[in-house]
Structure formats: structure tokens, C-alpha cells
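Let me begin by handing over the structure; questions about it come next.
Heads up, one of the protein chains got dropped from this complex, but the rest are sitting where they should.
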Amino acid sequence: MIVEAGHYALVLAFVLALFQATVPLIGVGLRDARLMQSARSVALTQFAFVAIAYAALTYAHVTSDFSLVNVYENSHSAKPLVYKISGVWGNHEGSMLLWVLVLSICGASVALFSRIMPETLRAGALGVQGWIGAAFLLFVLATSNPFARFAQAPLEGRDLNPILQDPGLAIHPPLLYLGYVGFSVTFSFAAAALISGRIDAGWARIVRPWVLAAWTFLTLGIAMGSYWAYYTLGWGGFWFWDPVENASLMPWLAGTALLHCMSVMQKRDALKIWTIFLAILAFSLSLLGTFLVRSGVLTSVHAFANDPARGVFILVILVLFIGGALVLFALRANTLQAGGVFAPVSREGALVLNNLLLTCACATVFIGTLYPLVLEAVTGEKISVGAPYFNLTFVPLCLPLAIAMPFGQQLAWKRGSLLGAAQRLTLAIGCEFLAVVALALVKGGPVLSVMAAGLAIFLITGSFADIGARALRGGGHVFARAFGLPRSAWATAIAHAGIGVTLFGLASTGWGVEEVARMQPGQTVAVGPYEVTVASITPGKGPNYDETVAHTLVRSGGVAITEINPSQRFYPVREMHRAEAGIATLGLGQIYMSVAEVNRDGSIDARLYWKPFVILIWIGALVMAAGGLLSLSDRRIGFAFVARARRSAAPAFQQAAE
Amino acid sequence: MIWVVFAVMTGLAVFSVLWPLSRSRRISPANLPNISLYEAQVAEIDRDAASGLIPAPDVPAAKAEAARRLLAVSAAQPRSAPSQRNLRIAALAAIILIPVLALGLYSRVGRPDLPDEPLSDRLQATDSGKTDIAAAIVRIEAHLREHPEDGRGWDVIAPVYLRLGRADDARRAFTEAIRLLGDSAAREAGLGEAILANAQGVVTAEARQAFEKAKAADPALPQPRYYLGVAALQDGKPDEARAIWTKLADEAPAGASWVPVIRQRIAALDGTPAAGPDGAAGKSIAALPPAQRAAAIRSMVEGLSARLQQSGGSLDEWQRLVRAYSVLNEPEKARAALIHARKNLSGDAGANAELDRLAHQLGLEG
Partner (left out) sequence: MRAICLALLFSLVALAPAHAVRPDEVLADPQLEARARAISAELRCMVCQNQSIDDSDAPLARDLRLLVRERLKAGDSNDAIRTFLTARYGDFILLKPPLKLDTVLLWAGPGTILLLGALIILMRRSNGNNEVRSGAELTAEEGAELASILSSKDEAQRQAG
């Protein structure tokens, strides 16, 4: 009964989404307050029903109710509880339901939050959200229904793909979806602005926290996905320019540009066209990513669905929403009043450059990802576009961006001075040269790594130059001033520094050491500054797998530091092998060991790496996300929760106006 | 029961649309958000001016921009008197369309007749008497996961796996049972069959080993011996296979159900029995070069002799054998065959008379 109640709840959610899509927008058109206000309660109730449906599906997974096709195909009674729960989104139907759940959570949040959101805007945005929700709910019910049943239930399921039975799985998709779907909210707000013909600083104030939240989650989701690939796929690679990875990178690039536009819009009421365009682009790329993954156009670790009906449905959704938005944009862009004017060398100018480079980078990834597919469709010829292509096209776009970032931070609104900015950055530039020299002396290493690391130091120190300058200016204690600065200033510095940290991590891959050896128990191999000894190789058993584990000791200068246990696993139900890497984090680097092969004579073919500073790659992403969260906590930027209006604190203006 | 739940949910859905439409008082003046926003913007302009991000001369212009925005949106506020007609239409649409659409769509995708089937409930239900093999298996498997050292469990489930065709599982189960409970003919035989099934019917070395062990433990068990015969056949030794099977069939207790099967296989082995030189077999032997022909004839004769000695035969067959030996110029063997024949046909006076006549004919008396 619970299952079918969840099923019915999903149907009701779809019907309510239809209402949410029509009634408020009619209200906006007729300027009828009550029709517009209906949006809030409908959005909240729709969320409640989707939540009930999701809870019912989770219940079915947890109790191993194999009368559901979804549970049969993706679960097993022996699976550990945590993977029963996270396995709900480890398959196509369940993950689509999660998508829709996050969408409805966002809708409910728009309904609840923000005392400063005008009703017209709220109704318009919820209306467009309703359209998106209705489209995807219909998709779920028609082609990917997780509540499909067997009349005669089997007694055991087919287990979850072993690669997906991992803690990283528990975090990566929900984070990503919060990002993707968060951009649907900005899309809805942008569409609502186009419909009403008005977009201004007030709009930016309301939408900015949504962009920040979506961007932060997407950053975390991508970082988590990359780290998961790093330790799961057993080869130590963390980015393959895989089409699915690219599908998450593209909205991130567009989202970063959008983020910067929002601050310009909020302060200066400028860059309106950019903003709307990027808001539409970010969500369109999210939808495109959905299409790429689920239509079966590609196959990778991520591919779930191979059903053409689904692909066509998503394609139709894509065309309708992106096409509709672009048509709306073309028709209404002219009604957007031009905003503030600025000189080419100014904060706004720098942000225009930023947008240009980020959009081009996004376009590059887009071309590189879709070109093979299009070429194959048109001429039948198959080509590969991999890391070498992106290194030659994407990286040269990022370098000027990295250099420009600290400069842009220093420029004033409307009109700025490059010379002044450079002067304030002398310390940072000095640090860069010091770093380059020091690294060249110590590591001698690859030219690229040393230069990139130097650039990273410049970025990190340059990001804080702004804070430093402001703290030093004027009287009072330096630290007091520094901490008295608005949180958004700190957030910007921290987020930009995060990019520098990641860049340093990427640069340090040039200093890595790799060893490949056939190892017997008792054998030692030197890897970088450490020695790795295989103590023993033993068989083991997990709840749904058999494994061979190499118990290994990591030593430095003869002193044992830590133990790692890489293994090769075999999952009998799915008949799949999976290698578990053994990783020891030592300082900022890692010893990474992977068992490539277990040989008959009891030895293992192992791959050992010493990767100095490698965790900086993901720590940088965490730092970026921290900047985003800090920004959200700033009352001037973040969500305005308080329902009651506060007493005005600026009576001076009434006097000035009189 | 479930329809009650559906009705409640539908009611909630309709209510969520009706409630805001029916509220008569406004929560807050519609313009309040805009005013709050204006004030926030002005405050921010001041802050930015203080930190130097906005040059001082630009500050009044910036504030004026904010003020103008407020004026513009205030002018575009929604009318305060909502049209009753619209509200009624919306309400009616909600009351009618929500249930109709929801139930209509659900009737196409939903299965309200199927109850929840959590696994634990299903396994408990089968305890109450119904013999459901599949459920029993699941229970035993779950038990074995908890207690992998329970030999009896493995022993019980292994033959079930085998019957169900789950060769891999059967093999593992038999291995575990043997490990935990020790060898037994039945287990080794089962293991052998499981390995066999996995290898698509080929008797591998491991299978043969298992069957040998089973046979040693209990020679009366038919399966191991049968499969050893199959092994011989697969090794290219049909005679050995026939010998094994014939012995097996002969030693079988009367009325054993598997005997006809064995006999059939033996018959299949023989193919066209070598009736004589005129038969097809005979012609083919005649076609061989002399040395091989002699060898072929000899092996046929030996085969016949072995068979007759082991399982006896008709008078006609014994006569053939004796004549064959005499043709091959082996009088001793011919005499030995005669003795065997007489023993075999001892009850039959007529047959014995015939044998005597044959002996006399061939000059084998004495």
C-alpha cells in the first residue's frame, strides 16, 4: 500500500505541477493577485507529494520489495543498508525521481523564502518552474517510472553495479543535482523577467543567492565526482574529458560567469543581456547533460538508459525549453533597458573579459564533446577528442583568465586604473617570482609545472591583496579593519584563492613519481621519498564480494608510517571485478597503490605512485565552495529568510528626497 | 483502504489550490518587498562608497537609480480587487480537473491491486506450511550468509541448486559441504555433476576425480559410474565406456529406473552391430589394408568375446565366436570359448547339442 500510495502521490504531483504552470502565469498576465498567490501553496504541496513518492521508493528499496522492477534490477537483499538507501538514486529511474525531488524542493524554497521578492516575480518564476516540473514528471511517469511492478515478484534482486557501491556514490549525485536543478531556478527567474519585460538590480538581489547556492553545490559535486573517479577507477586519473564529466563542467563554467554578472547587475544594473543569456545557458547545459547521460548516446560508467524512447522525450524537452527561452530572449531582449555605462578598464570591463573567456571555454568544451557525435551522425566517421585537444584549446583560455583575476579584483567600478591595480599587486607578483625561483631550484622539474605553480601562488596572494589594501587603508588596527570588511569581500578572496590552490595541485602532477612492479610478500619498492613494502597478500570476504588484499606498509627512512590495503574485488552476482586503491595521505601528497593483477604464483602486479600536493586539487574546490557559502551568509547577498519586514534604518533618504 | 488514502491525498491537492484563492485578506502590502529592497540597495551604496568601490561623485546618481526603480515597480503593482469570476473558474477547474486527471493517469500506470511485498514479510509467510522452494532457498541462503560454517545448510541446498541448474552455486555449496562435513559418495557425486554442468557436459579432470572418489566411497551409486563411462567415451575409448555401462546395467537392482537409459546409451554406442562380413561394418573392414584388416577383425572378435564372457549371449553368438577363433587359427581360444558357452547355456540341452556338433565340425574335440 505504501508503494502504490507513493505512486499515486507522484501522479498528483504531476497534476499539481500542471496547475502551477498555468494558474500563476495567468495571474501575472491578468495582474490578479490571488491567482498569483496560489503559486506558493501549490508549489509547497507539490513538493510534499514528490517527497512522499521518494520516501515510498526508498522504503521499497530498504525492505527489499522486489515486486518493484526498479528494486529487482538494482538491489539485493545482502546489500548493506547505506547502499540500499543511496542505491535509490544509483539507477536511471531513481535518479530522475531525485532530480524531480530537488526541483520541487527548489520550488518550495522560492515559495517560502525571501521577504524582498515581489509577488509578480515569484508567481512568474514558480510558473516556469511548474512547466519544468510538469515536463520531467511526465517524463518519469511515461518512460522511467520507478514504480513499475511485477505481478509475480522475484525473490532476489540483481544487485547494484559494484563500482557504485561506494561512499562517494552517496554524495556525488545529490550534490550535482542540487547544482543542476539550482540553475533551473535561475532559468525560471530569467524567463519570468523576460515575460514581465523588467530586469534590474532588485531582480539580481533576489536571484543571486540561488546562483551562488547552485554554483557551490555544483563545485562540490564535480570535485566529489573527480575524487571518486580518482580512488575508484583504480588508475589514479581524476579527469578524462569524458563526455559526462564535460556535461557537468559546462554548466559550471556558465554558472561561474553568471555569478560574476549577478554582482555587476546588483551593483550597477549593467550587463543585463549577458546575465539573462548566461542564466538560460547554464540551465540549458544542465538539460543537455541530462540528455547526454540518459539517452544512451554514449556509454560510460554513468550511462543508465539505452532506450531511444527516453532519448527522444528528453530531446523534445530540451528543444522546447531551450528553444522557447531563446525565442523569448530574442523577442524581449530589446525591452530590457540598457544599464550603467563603464569604461573598458574598470571592474565591469574586467568582468566582461571574464565572461568572454569563460563562455569561450564553455564553448570549447561543448565543441569538443559534441563534435564526435555530430560527425558520426553526419558522415559515419568516428574520431576521438581527448585530453590532447583540450590541453591545446581549453588551457590557453584559462591562462589569461588566471592572470586577469587578481587585476580585476583591484579595479574600481565604472572607471579603474590598471597601473594602480598593478601597484597594489606588486607583493603578489613578487611572491610569484620567488615561488618560481624556489621551485626551479628545489624540483628542477618540468617547466610547465614550475610556471603553473608560480601562477598559482600569484593567484592566491593576489586574491588577498584587495583585503590587504583595504585593511591597511585608513586608521585603526589592521586586523580589526580586515575582519570588519564585508563578508562578500572575504568570500571573493577565498574563492579566487581556491582556484589558485587547485591550480597548484594540478601543477604538481608534473612532480609525481610512478613505479610499476611485480611484488611478492616481503618485497619493498621505493616510491619518491618513501618505501612501500608488501607485508602479506591474503584473501578476504565482504558482504557481497570476494577479494584479494595486499597488506602494505609505507615507510620513510626505514620508519613505518602507515598501512594501506589495496585489493582486487570480485562481485559474484554481477560477475564484475573492481580494484580498490590503497591510498595514504602524507602531508599534502598521497601514496597511491593499485593492484593491477593477482598472479597465480601469489604475487601481485602493482602500480605505485607518489603524488605530492595532489589533494590540493580537491582542497581548492572545497575552498571555492567555502567562499560560496561565506557569500551566502552575507545578509546583503544571501537568502532573505525573515518574513516580517524590519523597521527601516535609513530615514536620511526621506529627508534627502524632500 | 488504499482508496481512502488516495481520496485524502486528492483532497489535499485540491485544497492546496483552493485555499489561496479563497483567502480574503492579504498577507502583506504588496509593495513591501520592493521597499525593503530599495532600502537594502541604498545601504549597500553607502558601504561601497566607504570602501572606495564607488567614486564619491557617483553616489547620488546611484541612489537616484535605485529610487527610480522603486518608483517604476510601484507603478506596476497588481490591482487590489481580484476578479471573482477568475477565482471561481480557477476553483472549479481545480475541483474537477485534479481528481479527473490524477485518477485517469493513475489508472494507466498504477497497480493498486498489488500490495507491498517487503522481503522479510514474504519469507515469514512461507514458514506457515506452504512449500515454496524458491522462498526456502532464499531463507537458507540468508542463513548461510550469517553462518557460513553450517555444513548442514550447504548440504541441504547443494542438490537443490543442482536441480535448478545453478551450477556455480551448486559447486560452491558442495565444496563447502565437503569441507565442513567431510567426504561422502553423495557429495562427491553431486560435486562432480556440478562441475560437469558448468563445463557444458564435459567431464573435466576435476569432475573425474570427484566421481572416482564417489565410486570408491560407494560403488553401488550409479551416477559416478555412469559419468565415468561418459568420461571414457569423451576420451575416445568407446569400448571402455561400453564395458563400464554394461557392468553397471547388469549389476543394477531389478527394476531400477535408470537402467533403460543406460541400455539405450550402450545401444547407441554399438551403432550397427557387426553382423558379418556382408554387413556394412564387414565391407568397411574388407576395404582396409591387410595388416589393419587383421587387427580390426581381431579387435572385433576380442570385443565379442569380452561381452559374451561378461554378460553372456545367445547360442548364435557363441557359435560365431567359436568359428571366428577357428578361422583366426587360434584353437585354444576356440576351445575356451566353447567351455564358456557350455557354462553359459548349461540349462539348454538343445544348445549344448549344437555346440557339440560345431566342435566336431571344427575339429576342436578333445
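Going in written order, the chains are labelled A and B, and every chain counts its residues from 1.
Basically, a contact is a pair of C-beta atoms (placed from the backbone, for glycine too) under 8 Å apart; a residue touches a chain by one contact, two chains touch by 3 or more.
Just so you know, these numbers come straight off a predicted model, no measurement behind them.
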Residue touching the undisplayed chain, where the options are A:29, A:324, A:445 or A:542: A:445
Residue of A:514, A:546 or A:563 touching the missing chain in the full complex: A:514
Residue of A:387, A:418, A:442 or A:472 touching the missing chain in the full complex: A:387
Contact partner of the left-out chain, one of A:118, A:202 or A:243: A:243
Option touching the unshown chain, where A:311, A:368 or A:505 are the choices: A:368
Missing-chain contacts mapped onto chain B: 28-29, 31-32, 35, 60-61, 64-65, 67-68, 70-71, 74
On chain A, residues whose C-beta touches the chain left out of the figure: 234-235, 237, 240-244, 298-301, 337-338, 341, 344, 352, 356-357, 359-360, 363-364, 367-368, 371, 375, 379, 381-389, 392-394, 397, 444-449, 510-511, 513-518, 579, 596-597, 605, 607, 644-645, 647-648, 653-654, 657-658
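We take it that only the chains that are shown with their structure count from here on.
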Sites on chain A touched by chain B in the complex: 1-5, 7-9, 11-12, 14-16, 18-19, 23, 26, 30-38, 40-42, 44-45, 48-49, 52, 60, 63-67, 77-78, 114-120, 141, 145, 147, 149, 151, 153, 155-156, 198, 200-202, 205-206, 267, 269, 340, 347, 412-415, 470, 473, 485-486, 489, 543, 572, 636, 640, 645-646, 648-650, 653, 656-657
Interface residues, chain B side, partner chain A - complex: 1-2, 5-6, 9-10, 12-13, 16-17, 19-21, 23, 26, 28, 30, 32-44, 47-48, 51-55, 58, 63, 65-67, 69, 72-73, 76, 78-80, 82-83, 86-87, 90, 94, 97-98, 101-102, 105-106, 109-112, 114-120, 122, 134-135, 137-138, 142, 145, 168
